[in-house]
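In this view, the complex is presented without one of its protein chains, the others remaining in place.
Letters A and B name the chains as they come in the text, with residue numbers starting at 1 for each one.
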Amino acid sequence: MQNESLALQYLLSGITKGSIYAVVAIGFNLIYSATGIINFAQGEFLMLGGMVAVTLAAYVPLPVAVTGAVALVALVGGLLELAFFRRLRRHSILHLVIITMGLSIVIQETALHIWDEKVRSLPYFTGNEVSSVRFLGAAISPQVLWVLGTVALAVLGLHFFLRYTLTGRAMRACSSNPEAAMLAGINIPNMRTLAFGLSAALGALAGCVVSPMTMTHYEMGAPLAIKGFAAAILGGLGNPMAAVAGGLLVGLLEAASVSCLPAVYNDVSAFVILLLVIFVRPQGLWGALAPDRVREH
Amino acid sequence: MALLEVTDVRRAFGGLAAVDGVSFTVKPGQIKGIIGPNGAGKTTLFNLISGLLKPDAGRITFRGRSITGLKPYEIAGAGLSRTFQNPSLFLQMNVLENVMVGRHCRTRWGFLGCGLRWPGQAREERAIREAARAQLDVVGLAHLAGWSAGALPFGQRRMVELARALATEPAMLLLDEPASGLNTREKEDLGRLIRQIRDRGITVLLVEHDMSVVMGLSDDLLVLYNGRPIAEGAPAAVQNDPRVIRVYLGEDLQNDESGGDAPPRAPATPPATCCSR
Partner (left out) sequence: MPRLRLLFLLALFPVMVAGAQLGLRAAGMEYCLTQLTMSVYYALVVMGLCLLMGYAGQVSLGHGAFFALGGYTTAVLTTHDFSGIRACAGVGVLERAGLLVAQQDLYGQAGLSVAPWAAFAAAMLLTFVVALLIGYPALRLRGHYLAMATLGFTLIVSKLLLGSALTGSADGIHGVPEWKLLPGLTVSGRSALRVQNYYLACGLALLLLLGLRNLLRSRVGRALLAIHDRETAANAMGINTAAYKLKVFVLSALLAALAGVFFTHYTGGIAPSEAGALKSVRYVALAAAGGMANLWGVTVMSIALNYCSLRGWFGSYDNAVFGALLILIISLAPEGPLKPLGLWLRRLAGRPDPERRTPHGAP
């Protein structure tokens, strides 16, 4: 009984972490599909979302603060596309990816100078640190339910957006066949801006819901970006829903390694398994063997 | 004895058979043409022979040795070189260097020797340069040796690619639609060049869409339709084969009507705009 509830605890923590990685991986995928770029600044969107929400929460009610943070970070994402990637059409994908690395560093340092290096957090959305919900014998924080619920809603919403709305379909058209999409009158550059904005918004939302549990710190972005990148690759690039599975998988692997290995080797087993998987399946678990976009330029 | 022997080769893409039981032979010193309407499986067949694709079934023998399933570089080393439908030059190099790449499989110095510039390596490097220049001379582009490959118009790219293939010292040359995108004068030059290459003892197998080129040039023709061979023989005989007339020429007329805008192949682009970054 004791063991079972402990296992369940690990399972839940894996799913919680995994759902955050899933959101980051979806963000990678949205931008990758629209532009071919891997946006290494993706993790910074989560950090920014958390930071802005914490700042706003001092003045306005929590829901308003979160909404405001999501909107503001979405704006930042869109502006980054307008300021850099729209102008640099002649650059190779690799150069653009390196620019996102630069952006990640600059955003991080800017955050350091705005918010200093203190760890901050939003208040728990319901209850507090010690309140817990019993679930099949395991104690879980209500915030976990918030995270899972928000992520599930966001993923479903995104799914419906991409599948059933005109704009969403236009975005998918851009990624599967840019030339045909252009001929069909779709404004591809705007779709790219939208992809950056959307992916930033998703990131900011995730950054807000995890803030009460994992805290928000100016350096939190890079590790999240790496895990999210791993999740996106594991699932297979270009497939946002595979990213969800990839994210959950990475989260569960991490929880499993926490439960049976010394803490310092936390991520080792997760990355070893990731490497083994992509060595066996070079296109990721659910990815299509597509021509390499990096070399297209 | 046949130089190249293709026996019952098959290859399907997702259930759709692109090449379905093709057998033929090429004799040394021949110019053999493979014709067929679009989608007949000509390029797939070429990719199978040159190792870019692996056949699902069947055997390919070259100079009496099986080359089925070998890697492309091994096949090139065995003396079977090819060109591509869209000239695929290395755009970061100049014209001469492109042709020098063709000498790769006939030269041997490795990382260490090249890094240390060992005396033998320097000699080999000079030999590579000379041989490449000679091949450029053959296609008549020696005066463009120093230019960036990306700056050349389409027709000249094709000639450089031909020189590059020749630089591998092939016993047999596979030409994938060498005349497409060329103007009438360039086509005539090409025909003359191909005959010249054959006269130097290099067997030529070419896939071609343009009937005028292939009829006048080939000693022997193979007609493909829907991935299957439907006729083989001398051009005159094939031309009068009722099946060929029905499926190929009938198709071809259709193609000609709709074909005007079908292949979005770049014509001789003005060099100023296609100059690479």
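What to note about this one:
The rule we apply is simple: a residue touches a chain if its C-beta (ideal position, glycine included) is under 8 Å from a C-beta of that chain, and two chains touch if they have at least 3 such contacts.
Quick caveat, the model's predicted, so the values are computed rather than measured.
Contact with the omitted chain, checked across B:24, B:109 or B:225, is made by B:109. Within the whole complex, the absent chain has one touching residue among A:60, A:75, A:106 or A:133, and that is A:106.
Residue B:92 is the one among B:66, B:92 or B:212 that touches the chain missing from this view. Subunit A residues in contact with the hidden partner, per the touch definition given at the top, are 32, 38, 40, 84, 87-88, 90-95, 97-99, 101-106, 108-110, 113, 222, 226, 229-230, 233, 237, 262, 264-268, 271-272, 274-275, 278-279, 282-284, 292-295. Taking the complete complex into account, residues 50-52, 71-73, 76-77, 81-82, 84, 88-94, 97, 100-107, 109-111, 114-117, 121, 124-125, 128, 143-144, 146-148, 151-153, 156, 164-165, 168, 271-272, 275-277 of subunit B touch the chain not shown.
Criterion: only the chains that are shown with their structure count from here on.
One finds 47 Å separating the Cα centroids of subunit A and subunit B.
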